[in-house]
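Here the complex is missing one protein chain, while the rest keep their positions.
Going by the order they are written in, the chains are A, B and C; count residues from 1 in each one.
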Amino acid sequence: MAERTHQTIESGAPDPMPYMHPVMKDNYGKWVFHSHPKPGVLYHRAENGAEIWTVKAGTQRQMDHYTIRKLADIADQFADGYVRFTTRSNIEYMVADQTKVEPLIKALSEGGFPVGGTANSVSMIAHTQGWLHCDIPGTDASGAVKALMDELYDEFTKCEMPNRVKLSTSCCEINCGGQADIAIVIQHTMPPKINHDLVANVCERPTVVARCPVAAIRPALVNGKPSLEVDEKKCICCGACFPPCPPMQINDPVHSKFAIWVGGKNSNARSKPTFHKLVAAGIPNNPPRWPEVSEIVKKILGVYKADGRPWERMNDWIDRIGWPAFFEKTGLPFTKYHIDNWRGSRTTLNASTHIRF
Amino acid sequence: MAERTHQTIESGAPDPMPYMHPVMKDNYGKWVFHSHPKPGVLYHRAENGAEIWTVKAGTQRQMDHYTIRKLADIADQFADGYVRFTTRSNIEYMVADQTKVEPLIKALSEGGFPVGGTANSVSMIAHTQGWLHCDIPGTDASGAVKALMDELYDEFTKCEMPNRVKLSTSCCEINCGGQADIAIVIQHTMPPKINHDLVANVCERPTVVARCPVAAIRPALVNGKPSLEVDEKKCICCGACFPPCPPMQINDPVHSKFAIWVGGKNSNARSKPTFHKLVAAGIPNNPPRWPEVSEIVKKILGVYKADGRPWERMNDWIDRIGWPAFFEKTGLPFTKYHIDNWRGSRTTLNASTHIRF
Amino acid sequence: MAKQMIDTPNLDELENGPWPSFVTGLKRLAKDNDMMVDLMGQLETSYQTRFGYWKGGTVGVVGYGGGVIPRFTELKDENHKPLFPEAAEFHTLRIMPPAGMHYSSDLLRQMSDAWLETGGSGLIAFHGQSGDIMLQGIKTADVQRAFDKFNEMGFDLGGAGPALRTSMSCVGAARCEMSCFDEARALRIVINNNLDDMHRPSLPYKFKFKFSGCPNDCMNSIQRSDMATIGTWRDNIRADEKLSREWYAAHSMEDAINMVVNHCPSKAIQLRKNDGAAVAEGVTKVVLSDESCLEIDNHNCVRCMHCLNVMPGALLPGKDKGVTILVGGKSVLKIGATMGTVVIPFMKLESDEDFERLNDLSRSMLDFFAENALEHERTGEMIERIGLVNFLEGIELEVDPNMVNQPRANPYIRMDGWDEEAAKWFERKQAAA
Partner (left out) sequence: MAKQMIDTPNLDELENGPWPSFVTGLKRLAKDNDMMVDLMGQLETSYQTRFGYWKGGTVGVVGYGGGVIPRFTELKDENHKPLFPEAAEFHTLRIMPPAGMHYSSDLLRQMSDAWLETGGSGLIAFHGQSGDIMLQGIKTADVQRAFDKFNEMGFDLGGAGPALRTSMSCVGAARCEMSCFDEARALRIVINNNLDDMHRPSLPYKFKFKFSGCPNDCMNSIQRSDMATIGTWRDNIRADEKLSREWYAAHSMEDAINMVVNHCPSKAIQLRKNDGAAVAEGVTKVVLSDESCLEIDNHNCVRCMHCLNVMPGALLPGKDKGVTILVGGKSVLKIGATMGTVVIPFMKLESDEDFERLNDLSRSMLDFFAENALEHERTGEMIERIGLVNFLEGIELEVDPNMVNQPRANPYIRMDGWDEEAAKWFERKQAAA
């Protein structure tokens, strides 16, 4: 490493003001109205009548600098030189002049950036690192998301869902992607295979033992070497032992499968925030396009779209029709695995005669 | 014991038909309508137009045979010779002839049996054995109930509550009295005092150890004798060790207090069945009339009566107004003890911004 | 018979007030019963010291291991002599009542007589919280005699200890239009075929069955029994136009909305114009007036009973009746109180075969409990420990989404059998189709 010429400044999170569209800066905290003129477009009005239009477009999140420069150029040419990214890696262009909206949409569309993702559309999928960068992934997140967004393109560019739809994809059960209306998460189905030769060198054994949520790991001598042993009857294949101990290989090209969860919701609108629930599993991890995943996601979205009432998020809809109807309408099988048996699961059982026939 | 002349017949639960009012027997399973002509009176009509009036009256449950004979005589004189008891120890007289209703009411009232307990009244309190018979009671149930029903007499004989009100009283935390709109239960606040001289003779130590829900009991030698020891920091004073080991005295004339719980509901009407929740504690165990208990119960009932909407059970009402308002309106203090810390308590915390101001 | 009454200043206070006084009753008995004189002495002492003075023991009748709750006094002087010797033994006999708790006046008198004749105190509780007639206060020497007398009259001891317990069923079919099955018959079949488990206690802990004719659950069966049998129906709610118009005439539109529509937990009821339009499959039309009606979407109705309760007779359960079975309700020991949870969403309960199936089911429950529960562990605790699925497999029931409020929200499960389990579902669907 060459000699440093710079003295670190622990500057922390930067002030956004220098990078904020002037109309937003001037009316900071003074907005009073918004509407959705069309898919991909937002309109906001401030107290003093100031107006701003936002055009929102999808990106691939993991962007090469050429793409970034292209997005910057569009900002300069068709918008006012300012953008922001949403928490779902969509890009937003703000313009103070309504007449810029259509040219901007055109430029983005022609540049390959789908305009949409606002209001009651399916927004971009929150996703994670996968084979591209993570050290414990069971699949690739960017790839699965690209494949799925290709299929959901129309739902991104139109606003035809009962309410906003938020999807997430995660490349291991840790689920960095988060709770979502539909979450697609790899699910391990077999206990870790242990490379006993490596354990002693690579793993701090007490740490690994402590990580297991069901106390299935114990220290053991294998072939005379200190290693670890898994009680396979107890093991719930969560993979939590793998990060601190990579010789406990949890990923399996055949047996790590996708599971699909629905009805997660973080907002407080109407119902309280709630976790997503398991609906489908055993779905093959099938790169490069994971068609089996897309099929089930599309099926669920299709039923929700047809059956949900305006403003019902996925969970609100299911609350209304009931889980039996959800499985009935989507054609997904209900199995013993759907019945929770984790701590505190008693509260998930139907302790009532409230039953729909 | 004299020589037996009888050979036991394990006859089990008897057939009710021989003891059932003929109109009920004839129309068994064929009823189509009921109404509440007045407090304490029910009217039922069968498919074929057959009618029956029921007059309901309170009893003391633990009855001397004179009382029972008096009730039987009233049945013969003013009703058709049939009665039934409800699950709350109220007695019901069925008459096929409407003109018998008023004389019957008169006879019951004059006989000292309050007519009421139907529909949206406060029914008789489900209660338990207490000092009269149980081996582990912290108080007397019949006494506390008598004292309280004296105070609630008007609410029993009138139907002025938003919906049915079901109360229970239990003489120890085991709560044989059950879940209720308002439940009054003794609550121990100090760990058991152990009479170490007796433990070895009276208690099967492993059984006692196994009964403790928090594993606070361990075998120990005290003064050279095998006894038991309680980790007082862990102990939650539940009293579960007392039945298998009476030398672990949990009852305390000063420190065993009453607690009051509200919002329990077993029916599936509207909301799912739900447990009662702690609202007040530290209430002295003050025989013979326990005025402090009555005062709080009456306060809660008064607020519910004024504020509840028709058909709202206690829990429905609180669901609507929220727990902060419940404490506000009743004037009861909210303390750290109200916050659940038992297993699975996470689900009882407010994991949302749903807050009323 | 001539023992001097003891001063009971505390108990005396409980003779005041309008509610019937058990103390007055005790005093009446004490007049010609020494046991009751001493009983009042001990009770008054409890009121003064705030302590109970009974301990258990072993007392029973020939051939039975339960049904009597023995009580021996612990209130003794320095020489270990009972302070109140006549009440030193004060046992209770638990007697099972006729299902539904029906009595003729004669029966009540016969019972009173029998109790007195055989040495009983004259005190009877109608009823204990489990539904027993509690004959309270008898000495060890008289227990067999008293039991024999009641048994001759056709009555039997109920449960106590780690045993099948006395059961309760609601008045139901005898007088209630909500009733969806013959509660008394169900109770008697289930209990009377398993009396061995009641009379010779050898289960891990107690087991209770309770029977309610509809989801109003007047027996609190969901909370107070290990297996609850609760009536319900599968088809449409029935509406009686005459009665619904009458109801509306006596009420108002506000009442219809605020009392009925707004309280439906699954928003299955909607207000409509009464325009003569045909209703869709699964919809019950409830005419209020020439202008208005309610429409109940029966496929989304959760059979909560509320609208039927508010408009009695105008709305009635459907005709395709049956029961829901829930398992695991119990009181507070050792995990906190539990409610029963659904293990059979619906089964018919009409034909002899249906009742036979219920009988088999209750036997399977008891057998599985006997074999799998730990000592002093209730069914609900056992299920919490082994998991509902293992319980279902043990008693050979199929999983169903009606058993859960929601599917699991955590990935902590090994799912390598997914394909087989999914196949089972599709097979069952096909078989049902």
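Keep this in mind: contacts are C-beta pairs under 8 Å (C-beta built on N, C-alpha and C of every residue); 3 or more make two chains touch, one makes a residue touch a chain.
Since the structure is predicted, the reported quantities are computational estimates derived from the model, not experimental observations.
Shown chains touched by the undisplayed chain in the intact complex: A, B, C. By the touch rule set out above, subunit B reaches the unshown chain at residues 173, 175, 185, 187, 189-191, 213-214, 235-238, 255, 257, 259, 261, 263, 275-279, 281-282, 320-327, 333-342, 345-357. Mapped onto subunit A, contacts with the missing chain fall at residues 1-2, 4-6, 8-16, 18-21, 24-25, 28-29, 31-35, 44-45, 52, 54, 58-69, 71-73, 75-76, 81-87, 89, 91, 94, 112-114, 126-128, 130-140, 142-143, 146-147, 149-151, 153, 173-179, 207, 210-213, 238, 240, 246, 251, 253, 256, 266-273, 275, 285, 287-289, 309-311, 316, 342-343.
If you put the missing chain back, the residues of subunit C touching it would be 262, 267, 332, 336-337, 409-412.
Throughout what follows, only the chains that are shown with their structure count from here on.
No other two chains have as many C-beta pairs in contact as B-C. Farthest from subunit C, judged by the mean position of CA atoms in each chain, is A. Between the Cα centres of subunit A and subunit B there is a gap of 50 Å. For subunit C, the set of residues touching two or more other chains reads 215, 217, 222, 230, 265, 303-304, 339. Multi-chain contact residues of subunit B (touching two or more other chains): 268, 272-273, 343.
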